[in-house]
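Here the complex is missing a single protein chain, while all its other protein chains stay put.
Chain naming follows the written order as A and B, and within any one chain the residues start at number 1.
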Amino acid sequence: MVRQQLKTSLRVIFLLAALITVLFPLVWIALASFKTAPQLNDPSLLFFEPSLVNWKFVLEAGILQAAGRSAFVATVTVAISAVVGSVAAYVISTYKTGGSATKFGILAAQVLPPAVLVFPFLTLSYVLGVNDTLIPLIFAHLSFVLPVVTWFLIGFFDSVPRSLEEQARVDGFTRFKAFLLVVMPQVYPGLGAAIIFGFTLSWNDMFYGLILTPPNSTILPVAIAGFNTFRGVELGSMSAAILVAVVPVVIASFFIQKRLVQGISGGAVKY
Amino acid sequence: MGTVRLESVHKAFGEATIVDGLDLECPDGSFTVLVGPSGCGKSTTLRMIAGLESVTSGTITIDGTEVTNKEPRDRNIAMVFQNYALYPHLTVLENIAFPLRATKTSRDEARRRAQEIADSLGLGQLTHRKPKELSGGQQQRVAIGRAIIRQPSVFLFDEPLSNLDAKLRVETRGELMAIQKRLAITSIYVTHDQEEAMTMSDRMIVMRDGKIAQQGSPAEVYGRPESVFVATFVGSPKMNIISGVLNKGHFASETGESWQVETNYSGSALLGLRPEDLRIQPNPSGGATITLIELLGPRAVVSMDFYGNKLTSVVASGDLGLFSSGDRVSIDFDPHSAHFFDSATEERLN
Partner (left out) sequence: MKVNPTATRNTSRRFTLWMLLPLLAVAGVAVGLPLVYTLYLSLTDFSLIQQGVAGFVGFDNYWQSFTNQALWNAIGTTGTYVFIAVSFETAIGLMIALALQKQRWARDFTRSMLLAPMFITPIAVGLTFRFLLNDQLGAIPYLLDQVGLSYDFLGSGNALFTLAMIDVWQWTPFMVLLLLAGLESVPKQPLEAARVDGAGSFYIFRRITLPLLTPILSVAILLRSLDALKVFEYVYATTRGGPGTETETIQYFTYQTGIQFFRLGEASAMAFILLAIVLPLIVVLFRRLESKA
């Protein structure tokens, strides 16, 4: 009995330590966003009079516009990925269209280092004259979000019984209608998780954003990097900017955790 | 009307032939059962009739129209799958009404008809439930309701009772047959269970290795099996087969016993006896030794060892007092009930 209690205490302490490790930097940043320049110079300051000066600065510097651009790029990317990915994932799963080669290509595209694709995007954006729009960035994001969403969906479609679609075809529907009315509804939960995950991936990207967006109308992660100097006041604003980027995504993450694993492994692991 | 005809239907996957030149005809309103062991091609045949599998060669005709290359939705058929394939995201009512969405029927009209059908199947109170909240038997009835609503020319059933427990299976069997009789829609039913085939069908088609081994009414198939395969496949316990030689009205088994028979054939042959036709008498010098007695209520199955072969006899429970495990018995039979098969071809001789 004592041994059990000891084990349990150790476990709880361990998890508590992990929680603290995770939350500590986040709490620190949250606090810092409300500190003024002189307050920031003192790392031990825990209780203080909160100030909104950083938040004002950051808002004036256009953080919301940057966030808006991030949201725009993410939304367009995810919308295209969801539509294109669903129909493709369905036939890949059900009819094994494209065989192993296609599945391999999809996996490879997700894990491709951005360094490999970024320069053509840059060059092409100049050549086509779209270098001061968000279009090259959207395509760059599509290069990894579309495969991820498709990969997720293949796994989810795999778990829908084939007989459902056959029943619908016998009941009087075309293959496409059978897909749309009967098979798709079964993967809506998985699609939701894939969309949220894809949105997060796009929202978080900095590498493509750094290289492919014009300096004065950039996306959120790059804007955050722009606060990266060590003049006192900038540190506070950096913290505020970080929170703007972090909070929505972390909240969204709570909703998709259960389906995330099934999606990531392409259906190989169910949770 | 809803006649189904298959002519020289052939199905191959690469090198493997699944269905080999099948010719069959199901008259309008009949209940035809395709039965056979695993891999005999019965499910593939059904799926070809449905349009879910392509036909390598041959033609399929439903209701006078050739449908060989038509999509399932253009064949005016309904199908019930083994796992019922109910749409999980729809309620019972929506499931039943679903096929009408493909037609021009209005939403209200569809709901009305679906409710009617649900009521007639005893599902009237359950229409707002989702499939996962129903029992196996209820789910099956929803599947049937969904099949009925389109008033198809043909019903196709792919082992729909396999997922039910034994007692429910027997009950549902009766219900299915009643519905089919009432609606008089041509039905084609696939099963591996020969008992199901016997009790439900007007016409039984026994398949083996992609070909038809025998077709006919259950009585015909049971009473005059045309091959050893059909003889031993249909009927439980299995028909007893004893090898020996026919000569001048006598059959002599390899082991030396001899019986009088009524046939003119001579040569080596296989004697087939249904367990209920195999009569046993206690006899200390008999050829068979009882190994097991299984009581089944009004009857009992007596298993015996006959020179290394296993034979079974069905005996009235009242007579059990005469027998015990280990006793020796002699075997006899009414010559009229004997089936004879050629030793080489295994086909019927008499």
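Just so we're on the same page, a contact is a pair of C-beta atoms (placed from the backbone, for glycine too) under 8 Å apart; a residue touches a chain by one contact, two chains touch by 3 or more.
Please read all numbers here as calculations on a predicted model, not as lab measurements.
Trainee: Quick one: which of B:Glu7, B:Asp20, B:Glu71 or B:Glu347 touches the chain that's been left out?
Mentor: Going through B:Glu7, B:Asp20, B:Glu71 or B:Glu347 one by one, B:Glu71 is the residue touching the chain not shown.
Trainee: Touch as defined at the start, partner being the missing chain; which of A:Leu146, A:Ala168 or A:Met184 qualifies?
Mentor: Final answer for the missing-chain contact: A:Leu146.
Trainee: Considering the whole complex rather than only what is displayed, give the residues of chain A touching the chain that is not shown.
Mentor: Residues in contact with the chain left out: 11-12, 14-15, 18-19, 21-26, 28-29, 32, 40-41, 43-44, 80, 83-85, 87-88, 90-92, 94-98, 100, 102-105, 107-109, 111-124, 126, 139-140, 142-143, 146-147, 150, 158, 162, 175-176, 200, 203-207, 210-211, 220-222, 224-225, 227-228, 230, 235, 238-239, 242, 245-246, 249-250, 252-254, 257, 260-262, 264-271.
By definition in this document, only the chains that are shown with their structure count from here on.
Trainee: Would you mind pulling out the distance in Å between where the CA atoms of chain A average out and where those of chain B do?
Mentor: Here chain A and chain B have centroids separated by 56 Å.
Trainee: Which chain B residues qualify as touching chain A in the complex?
Mentor: 50-52, 71-73, 77-79, 81-83, 85, 87-89, 98-99, 101-103, 146, 150, 156
Trainee: Can you list the residues on chain A that touch chain B in the complex?
Mentor: 161, 163-164, 166-175, 177, 181-182, 185-186
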